[in-house]
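Here the complex is missing one protein chain, while the rest keep their positions.
Labels run A and B following the written order; every chain starts at residue 1.
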Amino acid sequence: MNEGPILKVSHLKTYFGSKGGLFSKGKVVKAVNDVSFEILHNETFGLVGESGCGKSTLGRTIVKINEPTSGSIEFEGRDIVKMKGAELKAFRRDLQMIFQDPYASLNSRMTVGEIIREPMEIHGLYNSTKERDQKVSELLETVGLKPDHIRRYPHEFSGGQRQRICIARTLALNPKFIICDEPISALDVSIQAQIINLLQRIQKERQISYLFIAHDLGIVKHISHRIGVMYLGSLVEVGESNSLYREPMHPYTKALLSAIPIPDPRVERSKAAVEISGELPSPLDLPSGCAFRTRCPFASERCAKETPQLRQVGDRQVACFLYEK
Amino acid sequence: MNLKEYNKEMLTREMFQPLDKSEQNSEFIAMETKSFARDAWIRFKRNKLALLGLIFLGIVVVLAIFVPIFSPYTYEQMDMTALNANPSLAHPMGTDRFGRDILVRVMYGARISLSVGFSSAAISLCIGIMYGGIAGYVGGKTDMLMMRIVDIIYSIPSMLYVILVMLIFGSNIWSILIGICISSWIGMARLVRAQVMSLKEQEFALAAYVLGASTKRILFKHLIINCIGPIIVNLTLMVPSAIFTEAFLSFVGIGISAPAASWGTLANEARGLVETYPIQIIWPVAAICLTMLSLNFIGDGVGEALDPKKK
Partner (left out) sequence: MERSKEKGMAVTMNPESTNLLEVKHLTTEFETEQGTVKAVRDVSFTVKKGEILGIVGESGSGKSQAMYSVMGLLARNGVVKEGSMLFDGHDISPLSFEGGLKAYDKYMQGVRGNTLSMIFQDPMSFLNPVLNIETQLVEPMLNHMKISRKEAREKAIELLRQVGIPSPETRLRQYPHEFSGGMRQRIIIAIALACNPKLIIADEPTTALDVTIQAKILQLIKDMQRKSGSSVMLITHDLGVVANMCSRIVIMYGGKIVEVGTADEIFFQPHHPYTSGLLACVNNPEEEDKELQPIPGSPPDLLKPPAGCPFVDRCSCAMRICKDYMPEMTELSPTHRCACWLEQKKEVLA
């Protein structure tokens, strides 16, 4: 096993410019606002937050779909922000991504065989088409589909089957790290478990690290070793998943946890809801200080003046003044 | 209902034995697998008018190729013994005032009209896809610049280009073709650009990017191929408009010059005799009308076949 983290993100900022109109000034959306974290080899790091909190942008910045405004991303000790050309192409083999919408992430004009063969063609893996087809069949079986599905088109498959095709496509490159951007939120309940189990099995067999992005804390807790909670572009809490679930510290994590519907009427009836008031502020207009203070039941004057930083409290990191002396 | 009826007595122990795993087919797909093109062709065939149009156009193409080859007459050969003849076995469409066989001339005109229509569409297709694809995919300042150039070209009426080119290179089929192509690719370029811009944000394009695909591969194998529907629909509209432009120019006398024949020139020549020999103008006009009609039916059919939701 290699020493050190496989992925190290430090002070990453991704801003989007919003063009100003004729009479208004352009504003900046701080989609990812100074985020730092590390992911170890063979680890699953869960990233949760509501829509618009920047979790997907963070994932997309790591695979270089979005350009970071500042900060560094190190993959196995190499900075990938400045990577170009052949080096970048080689890096792509190690770091892959699974997207949210299995209906949109497959090219509908290509057959399943062509889709899974494509990454091998791009990177010149294997020598002949025959060898590649052999590999495609193997991959289809790995994800629980049949080799005779190879000539079918994506629209003939159900959502879960398509997501498995997407997984097979990323596995064609044998990556060391996969970013899963809400891979199950568009799927049916009985299919979600299939995908989760498949991802876990693959991790065991191939020693892959995951960055697992989702809005559902329940699922993230199940699959992740550690969890980061994001709110309006910043990480507010990072910790080991079971402990974070049992004793959430940041008020936002608490609210998020209490909102998960539990499939058990007894638990649901006895559950005390942690109320957070209002709705997500516009990311164009972040509140001063702590971004969560407008909805936080414990907000004080200090929260408006200073921005809390992530700091070690017990077994985890929290960005909240409640845990400072 | 495909449920089988049963009654209590029928139930046997045998029936309650566990089902063999091999009999369970949980990844069953009932839908027949069909490629996009096959699927579209099946839908196209269902549209009878479009199919009729396609058959008619096919016949015209075949005749345009073979009639001038096998006919005993050439398009400029005059038969002084049969001036302004009525249709007969020797001249199925009759002859004109110089005794030239109208059938051969109409078919020769079909060669010119159809080749102008199809080649200008093909040229516009190539330029439009490249230009629009690059502008849409690269975006930003490049896109800005490329689109302003397009605006400038578009700001001059297309007929003016044709007339200018013909002034310089003379009135022949090549200058008409060039003249039409100068501006006709712009519609295609704008269409492709808009499609590419919206498709490049979709996850399949992002996935290809993350897999490490080159720009060329993403643009052609993923983006362009997915806007093939609107492109083909646009193409089916481009062919008739080019044919029309050529016919119009020839008709007003600045297109193909005599003795070469296009449908426009034929109509123009027969114009003077419309009161004495009306049959002579009917042939070229019918050829233009029917070809236009079938092209439009085909366009409709293709549009429906490629985009079944839009009706």
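Keep this in mind: a contact is a pair of C-beta atoms (placed from the backbone, for glycine too) under 8 Å apart; a residue touches a chain by one contact, two chains touch by 3 or more.
Please read these numbers as outputs of a predicted model, since none were measured by experiment.
When the whole complex is considered, the residue among A:136, A:191 or A:213 that touches the unshown chain is A:191.
Among A:174, A:207, A:242 or A:300, the one in contact with the hidden chain is A:242. From the set A:131, A:247 or A:264, the residue in touch with the chain omitted from the display is A:264, counting the whole complex. Contacts to the hidden chain, counted on chain A, fall at residues 50-51, 144, 157-161, 188-194, 196-197, 200, 215-219, 221-222, 242, 245, 255-256, 258-265, 267-269, 271, 273, 276, 279-280.
Chain B residues in contact with the hidden partner, per the touch definition given at the top, are 1-4, 6, 11-19, 23-32, 43, 308.
We adopt the following convention: only the chains that are shown with their structure count from here on.
Averaging Cα coordinates per chain places chain A and chain B 46 Å apart. Those residues of chain B lying in contact with chain A across their complex are 27, 29, 31, 33-36, 202-204, 206-214, 217, 221-222, 225-226, 228.
Against chain B, in their complex, chain A makes its touches with residues 60, 63, 65, 88-89, 92-93, 96-97, 99-101, 104-110, 118-119, 122-123, 144-146, 149, 151-153, 156-157, 161, 166, 169, 173.
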